[in-house]
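A quick write-up on the structure given underneath.
For this view, one protein chain was removed and the others were kept in their places.
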Amino acid sequence: MEIGLIILAIMLATLLGWLLKQSFNTQPWVAEAVEESAYQAPFNARPKLVALVTFLAVVSSFFALILSAYALRMELGDWIPMTEPRLLWANTVILILASAAFQWTRNQAVRGDAARIRSGLLVTGALTIAFLVGQVVAWRQLYAAGQTLTLNPSNAFFYLLTAVHGLHILGGMYVWLRATARAFGGREADAVKQSVELCTIYWHFLLLVWLVLFGFMLAT
Amino acid sequence: MGYVAIADRDHEEEHHDPDTFITKYIWSQDHKVIAIQYGITAIFVGVIALILSAMMRLQLGFPDTFSFITPENYYQFVTMHGMIMVIYLLTALFLGGFGNYLIPLMCGSRDMVFPYMNMLSFWVYLLSVIILLASFFVPGGSTGAGWTLYPPQAIMQGTPGTDWGILLMLASLGVFIIAFTMGGLNYVTTVLQARCKGMTLMRMPLSVWGIFIATVLGLLAFPALLVSAIMMLLDKTVMTSFFMPAISSMGQVPENYTGGSPILFQHLFWFFGHPEVYIVALPAFGIVSDLLSTHARKNIFGYRMMVWAIIAIGGLSFIVWAHHMYVSGMNPYFGFFFATTTLIIAVPTALKVYNWVLTLWEGNIHLRVPMLFAIGFIFTFIHGGLTGLFLGNVTIDLPLSDTYFVVAHFHMVMGVSPVLVVFGAIYHWWPKITGRMYNETLGKWHFWMTFLGTYAIYLPMHYLGFQGVPRRYFAMGDTDFMPASAQDLNAWITIFALFVAFTQILFFVNVFISLKSGKKADPNPWKATTLEWQTPDTPPKHGNWGHELPVCYRWAYDYSVPGYPDDFIPQNVPPEEAPAGRQHGVAEH
Partner (left out) sequence: MPLAVVLILLVVGSLIFHVLSPWTFTELASNWSMVDFTIDITFWVTGAVFVAVNLFMAYCVVKFRYKKDARATYEPENKKLETWLTVLTSVGVAAMLTPGLFVWAKFVDVPEEAHVVEAVGQQWHWTYRYPGEDGKFGEVDAERISNDNPFGMDPDDPNGQDDVLVYHPEAHIPVDKPVKWLLRSKDVLHNFTVTEFRVKMDLVPGMQTFQWLTPTKTGRYEVLCEELCGIAHFAMRGAVIVDEQEDYDAWLASQPTYAELNARPGGNAAAGAANYAVCTACHGQQGEGLAPLNAPKIAGQDAWYLRNALNSYKAGIRGSSSDDTYGQQMAPMAATLVNDAAVENVIAYIGTFPDAPAPHTVDGDATNGKRSYRLCAYCHGDDGMGIQALNAPRLAGMTDWYIERQLTLFRDGVRGAHPTDFYGFQMSFMAQSLRDEQAVKDLVAYINTL
């Protein structure tokens, strides 16, 4: 459970530290006139961003707990390490490219270049779909090689981790679809920019998760 | 978009004026309607769980009398009672119900930040309830694995409901977690982003603090339940071996199961399960603080300490989970660590109790119905908290674990106490929610019967635990270590359990009478300071505040401020109109 605990501790410490900073040295019982500056939003952020960051915390907890279970299960006697298919390296590169493409699109969105936003979104979508297809192909290769889900717990964890990671990407694709629709539907630049920015964060996050998962599986 | 703009935002996108019955009461995006939908659904399943507990008690109090309760039914009732009460009633009611109702009103915002997602959260929750209840009707019935759903027994023959019941239970939990996450993201974001001008964090009422931190706990802890549910589902359906060791069950050796660890499941389950206790307790702590302060006409004592205690308890709740597993066969050396952390958590909890009681000191206490429930809560919570010090101490857990003492302890601390707060809170906010007063006399009867009745159930139950009576026993039969009189005590407990169950009718009668012919309520009948009592309409309309959002100038506890004629100053009264609070030794502004 150490992994889960460490990640959780980091998240909680961030939140608690921030809360404590807000609450030390205040005397709440003192009534005061409202100074505009004093009541800026925390993080100076927007609600969708706050919700996204909170959601990423939930997802981090989810993956951290699976990895904790992985680490605990690994110590038991029947564990046989699985050799990850080579294809995963290619998939990883594709996912990095997708993330980079999203970053590029975001930069275009900040500049307000509508045409480039659209092509950026298309490229990102194509790369992400390529990643998902690549993952499915990797599964098929494994199955063809007799590395089935129930053969060994290390296999089970491999399929479980790639599956839930893929599902999170699929969920991201739904939001990507909406952002793309917005970009092509000629919606105002601000709305498009916001969706693209949030998607970019999510893509970077899922890339990070994938790198951690992949690294963890390679190391074991 | 700046911060003020959000709170002040007109909801041109999401908000249409609700005009038809359907948009107003069914597909509503108004947080108040969603809160009531959550509340009604949660109380409905709660009543089912109450009936299940009455059936269990009939069997335990009078074994061999009710032949329609077979061991199979009994374990199904135990499981469903526990799961419903903990998750589908208390979690849903405190966060989905009170969280939804109170956060926007107390923070001075028009609605949750994402009203559509909020509505979706309720409907998904309802779906999870329907899946759960459906498991009563599938072949083999609902699962009888106990609410902890420990493998291997949860998915092996020999436990009721291993065909369909357990699948539906796991599916329902998964759906519930989705619903909770949608709601939780809303609550957190609303508290962080949509407070009205002047509502600093340290001016928030403790109810909001409790609900907020509980939501954070829920968001981080429910994934553990989700992970364990997914893995168990795979173990059950495709025969992976996450949790399943090599076994020989009922004369058969299942082929595929090798090497898994049932204890792994327990770690994951309790990593969720212990924070879950505080997901239920923290909102209750917050709400009860506000009830006490309002009805004692005195500021809550040690507000900052109360906030920090909530935060500390929330943080600590993640490193005590294995105190549920002292005798589970895990590495016994963990016992030292977890006993220590568990007893440390008693310190902030005890401080909260002291501060509640000190709030009463030199107050001017109105013993109205909500206040009775609040004081009743303090009594039962002290009792339940202190027995927690027995079980948290690893040595004492050796004899007491898995006995009636555990059952009595957690019902006291996590059943009776939060439920007393639920009732207190419903009576307290009833005038605001419905615009009508309830019947005070009926409410008092309801309190006395519930409070005394539950104490009559659970005090003696601890002593059966000392005696060594194990929990989750369908029947004891003749044993050497129990005197025959223990069975009489069991019968006594059953009689009071039935009594308490029946007296809850008083609550529903009160609700019914009040809705039908209750006196019209004053907008602020308790003369409370918090913002929800300062709305222009009672009950508040969609959007809560009319044209202008409130501005907050002070904390939520300006009761009996010296030098001001009224004994309360609402949070939205500017300092020019009413003095700032003062304290001995604190420099005046």
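Read from first to last, the chains carry the letters A and B; within each, the first residue is number 1.
The rule is short, and it goes like this: contacts are C-beta pairs under 8 Å (C-beta built on N, C-alpha and C of every residue); 3 or more make two chains touch, one makes a residue touch a chain.
Keep in mind that what you see is a predicted model, and the values were worked out from it rather than measured.
Student: In the whole complex, not just what's shown, which of B:223, B:460, B:550 or B:570 touches the removed chain?
Tutor: B:460
Student: Thinking of the whole complex, not just what is shown, which of B:37, B:118, B:142 or B:299 touches the missing chain?
Tutor: Candidates B:37, B:118, B:142 or B:299; residue touching the omitted chain: B:299.
Student: Given the contact definition stated above, which residue among B:237, B:395 or B:441 touches the chain not shown here?
Tutor: From the options B:237, B:395 or B:441, the contact with the absent chain belongs to B:395.
Student: In the full complex, which bits of subunit B touch the chain not displayed? Write them out.
Tutor: Touch set of subunit B with respect to the missing chain: 63-64, 67-72, 75, 144-146, 150, 152-153, 156-160, 245-251, 253, 259-263, 296-299, 301-305, 327-329, 332-333, 335-336, 339-340, 343-344, 346-347, 350-351, 353-355, 357-358, 360-367, 372, 375, 378-379, 382-383, 386-387, 389-390, 393-396, 398-399, 401-403, 452, 455, 459-460, 463-464, 466-468, 470-477, 479-481, 483, 485-486, 489, 557, 559-562, 567, 581-584, 586.
In this section, only the chains that are shown with their structure count from here on.
Student: Distance from the CA centroid of subunit A to that of subunit B, rounded to the nearest Å?
Tutor: The answer is 31 Å.
Student: Please output the residues of subunit B touching subunit A within their complex, sorted ascending.
Tutor: 1-4, 6, 113-114, 181, 184-186, 188-189, 192-195, 197-203, 216, 219-224, 226-227, 230-231, 234, 238-242, 256, 258-261, 264, 267-268, 271, 299, 303-304, 307-308, 311, 315, 318-319, 551-555, 557-558, 569, 574-576, 578-581, 583, 586, 589
Student: What residues of subunit A sit close enough to touch subunit B in their complex?
Tutor: Spelled out, the residues of subunit A in touch with subunit B are 1, 4-5, 8-9, 11-12, 15-16, 19-20, 22-23, 26-34, 38-47, 50-51, 54-55, 57-59, 61-62, 65-66, 68-69, 72-73, 76-79, 149-150, 153, 156, 160, 164.
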